Every structure is written in C-alpha cells, then in structure tokens.
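Sending over a structure as structure tokens; questions will come in a sec.
One chain of protein is taken out of this complex; the other chains stay put.
The block that comes next holds chain A.
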C-alpha cells in the first residue's frame, strides 16, 4: 500500500473541498482498500464521507424511490419500501458479495466499484484502464468472465455491480453534488463505455460526489426480479445476469425494463428486448423471441463465447419468472 493521508469529513462542504483538491472519497472502502493493498489504487488523500447524512431511503412525491448514496447495501435490501416496490433491487443486492461486505458497502460505492478483471488487479499485467497505453492483457488472455458487449480493442472487462444492472433496467438517475452545485445524470450515461479511454469510467467531474440514486416512478403494478448465473451459489460475480421489470395488463406487456449484467463493459440496457415486448401478449414464445435480441452486437472473445447463449437463456428464464405465462 502506498502512503496516503486520511481526512474524516464532518460536513458535505468539507468533503467537497477536499475532493476538489484531489482527495478520493471513501465510504465502505470494500473496493478501494482492496485495490490499495494491491497497489492498483494509489490515492494521495482519502476523504472519509461515511459520516455524512446521505443514508435516507424515501419515496419521491411522484412515486419514485430515492436512495441515499451512503445507505448500506444490506439496509437497502431489507428496506420494506424497496422490497415492496422494486424487488429487483433487493434481489440484486442480496445476490451480491457476502453478508459482511453488504453490511459495509454503500450504494454510491457499489456503482463506483471497479472491474474484477484479473489483469486490472495484477499490477504486473498490461491494462489500459490502470495504465493507459500499456495494452489490454485480457483481450487475448484468459477472458472467460469478460464482456461480450460494449468492448473495444482497449478494454473488454465487465462492470461488476449487480445493483447497477437493476438500476439501469429501471432507468435510475444519479444525483451528483459538486463545487458547482447539483446535477442529475442517467445511470446509463453516468457509466462510460471504454472506447479508447477505458481509464475514464464515469461522468463524475473533479470533486463531485454521488448524493443519491433515484428510481423514477414506473407504471404499477410492476413485477420485477433479478437472476444471477454463476459458478458457485454465493459470493461470486455474475457470469450472466438479468434484471427484469414488467407492467402487464390483460396479459399484454405495457412496460418492460430489462438489463443484463456480467456481459457488458457497463450494465447493459436491453432496449431491443424491451421494444419487442411492448404491446405483445405474454407467452413462452414471446420470452424466447425477445431474449434472442439480447445479444445484438455481441462480440465474443476466446473463452467467453458461451456467454452469448447463456445470456439469451438467462434473459428468457427471467422474463418467464417475472412475466409468467397465460
């Protein structure tokens, strides 16, 4: 671990002041400390924001849900407002990490967590994300767990968060506060495709801090759920996952919110799947036909070709689980 200074921010303003001068925000620390130990991350200054009052979970006047950035994963998963309105959020959280980690890690940190790519985490390997211009060892290396969607020659790693997949499906918005005030960015715009600059992972401006995530109101009733496929049954990242939320009236799908995880360089919103579902009557054939559109544009690597089939099947299964049949 490289030496660093540590400041415990007692107010939002104090945090922003330090952040503007290059301080790195730390809350649960479950990613950052890990990466500091591996010397992947070498911040000069840590600004501890875990004492700031950003933990509230509230229903918005319009019927959406606002989750404070410092709410802990475990608390959000257990919150009745979340469980009742967006089970997909609770399920994504509860299928993440371990109980111990969920007790520490926060919602903001979960979105900001960095990739699990083994080459990114091994400082002796080439990685454009860690060291721009050094190359991507995963592109022709061992890439079984890597992305098939949104990749570039520079980077093929996945965004590891399950929560972010559910949030992407539900078209969540990230509330940022910074030296120049507050602003909102859609989650799908907030997390950036790697392109030629994989070291740029998100739209945070210097000194900005995530204050909350807001899920807009969706038509009700909304059935939703999260399916995660992985080698072992707990405490592992997804090979593939699917977040599905459906509003069905009279057997016809009126609204569909679908995203996939474990397959994209960012949480992958499946708009083609959604479009295919809207206005159609639910049936096994529909789930299958819609799921076939999940892999549009997918580019497999040497060891992850199976993810193309697996993704389709994951989406199909979860459409069936959430949407059922007549």
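Just so it is clear, contacts are C-beta pairs under 8 Å (C-beta built on N, C-alpha and C of every residue); 3 or more make two chains touch, one makes a residue touch a chain; residues count from 1.
Note that in this section contacts and distances are computed from a predicted model.
Chemist: For the complex's missing chain, which UniProt name, "Xanthine dehydrogenase family protein molybdopterin-binding subunit", "Porin domain-containing protein", "ABC transporter permease" or "2-oxoglutarate ferredoxin oxidoreductase subunit beta"?
Modeler: "Xanthine dehydrogenase family protein molybdopterin-binding subunit"
Chemist: Touching the left-out chain: which of A:10, A:39 or A:285?
Modeler: A:39
Chemist: Of the residues A:229, A:298 or A:322, I need the one that contacts the missing chain.
Modeler: A:229
Chemist: Across the whole complex, list the residues on chain A that are touched by the chain not included here.
Modeler: Looking at chain A, the ones touching the missing chain are residues 1-3, 39, 116, 118-119, 121-122, 124-125, 137, 140-142, 229, 231-236, 239, 306, 309-310, 313-314, 317.
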